[in-house]
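The full complex has more chains than appear here; those shown keep their coordinates.
Chains here go by letter, A and B, matching the order in which they are written, and residues are numbered from 1 within each.
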Amino acid sequence: MTVIKTIEKPKLKNPIFVEGLPGIGNIGRVAAGYLISELKAKKFAQLHSEHFFPFVMVHDEYRLHLLKNEFYYVKAKKKNQRDIIILTGDCQSLSPNGHYEVATQILEYVEKLGVKDLITIGGLATGELEDKPKTIGAVTDEKVKKKYNKFDIEFDAGERVGYIVGASGLLLGLGKEMGMDGLCLLGETSGFPIVTDPKAAESVLDNLTKILNIDIDMGKLESKVKEMEKFIKKVEDLQKKALNQIAREEKAPVKGKEQLRYIG
Amino acid sequence: MTVIKTIEKPKLKNPIFVEGLPGIGNIGRVAAGYLISELKAKKFAQLHSEHFFPFVMVHDEYRLHLLKNEFYYVKAKKKNQRDIIILTGDCQSLSPNGHYEVATQILEYVEKLGVKDLITIGGLATGELEDKPKTIGAVTDEKVKKKYNKFDIEFDAGERVGYIVGASGLLLGLGKEMGMDGLCLLGETSGFPIVTDPKAAESVLDNLTKILNIDIDMGKLESKVKEMEKFIKKVEDLQKKALNQIAREEKAPVKGKEQLRYIG
């Protein structure tokens, strides 16, 4: 049960798809969030899934909502720009097979909207503080790399990490099987326990805006990321608490001799 | 495989749905149980699911039954009252995705009976003994809050906990997506290891009876809760024992050198 609910069906011309969901350093999440805010992108669909955590968020003071991923769009404003679909959200799947199911549903949905090009955003944990974090790249195909060669992307993800976990990886891997071209942008970041890394997000956004031929004001990034961080940290903490609660309920011991009396 | 078996199909007019299943302090479970008992609500359907624990209960001396959730109804007796559906039961899902499946099945079932308004009941663990436990609220929407503003509910669940786990949360989150209005009532309680908290249930029942315009005698609550506690504790203990048994079977070690001899 993974459901995508369409709020408004946008008419898009050869749109490019950009994904930024929570992950290492939340690079993707904050880059996508900043893009949506600066471009005034419009929400047109949302996804929820039985593979997400089994709780609802209570945001603000009292309003609750399901954990969800959200689809936004922006129409091209200039000749050298393209229509853009941006996917962001509260969380990724809790279960391994859920990652495959959710990514497949997303791809089938955006394919119907004409998507042939995918860009996913993630973080690469280096274990060290990076003064000038670089953007590391991976692609679905040789020809895709050629297209993005002119940007400031180091195409050595294979040597440096060798794999991409979750949505940022599977959307490209499954998309490739559907004939789509894909690029993954990974911002170098120190890794846990950093919640959000604006510097790494900036490095990725620099490249992304050039790829998309758009102009956004980077001046507000740091303050905007601070704003987002509160909510992102909240979801992260709640997921940990929910897991703790599940664990406590499941593992609470039963004492005494009675423990030996059971049936099979 | 989640099955709802109808025993009798009630004819209801714009019924309001009230959920009280086991959880923190079993506030929902005992509030719903007391309501059913005082209103002489009639059982009309029951649900079992592969997502519940894989055992049967032996209640009384020798009669066994599947773990189940049960649907009850009460017809309005006065002009300012509404027909009510009450859901209670032995347990919630064992698996995370099961919570989504069971909640979806429940909502689709009661939607066909005309339900547009949902009230779910849970506990909010404060870690402290509460002399006068309050009722904390969360809603699906601003307009729902306005409707319930006049009652003695503190609408600050977002600040105090930020999430609602399991049926009490997902019924509202998923119901909202189906166009239903929902209110969650959380009774303040100290939390584990308390089995049932009658005081917190009373606080919630005070509000609930006012919302439903019904009059019930609260005098028997404490003794009734004591009665229910025995059964609730039994199910809780059995779930823990079942988990221990599963764990023991899975983890029993194999000794000696033979351990090295396997195939792959």
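One rule holds in what follows: a contact is a pair of C-beta atoms (placed from the backbone, for glycine too) under 8 Å apart; a residue touches a chain by one contact, two chains touch by 3 or more.
A quick note: this is a predicted structure, and the numbers were derived from the prediction, not measured.
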Quick one: how many copies does the complete complex have, if 2 are shown in place? 4
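Here is the rule we use: only the chains that are shown with their structure count from here on.
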Fitting chain A to chain B on CA atoms, where both chains share a sequence, rotation angle to nearest 5 degrees: 90
In whole angstrom, how far does the Cα centroid of chain A sit from the Cα centroid of chain B? 33
Flag every residue of chain A that touches chain B in the complex, lowest number first. 1, 3, 5, 48-51, 53-66, 94-95, 98, 234, 237-238, 241-242, 245-246, 248, 250-254, 259, 262, 264
Give the list of chain B residues in touch with chain A in this complex. 93, 96-97, 99-101, 104, 137-142, 145, 155-159, 161-166, 169-170, 172-174, 176-177, 182, 184, 192, 237, 240-245
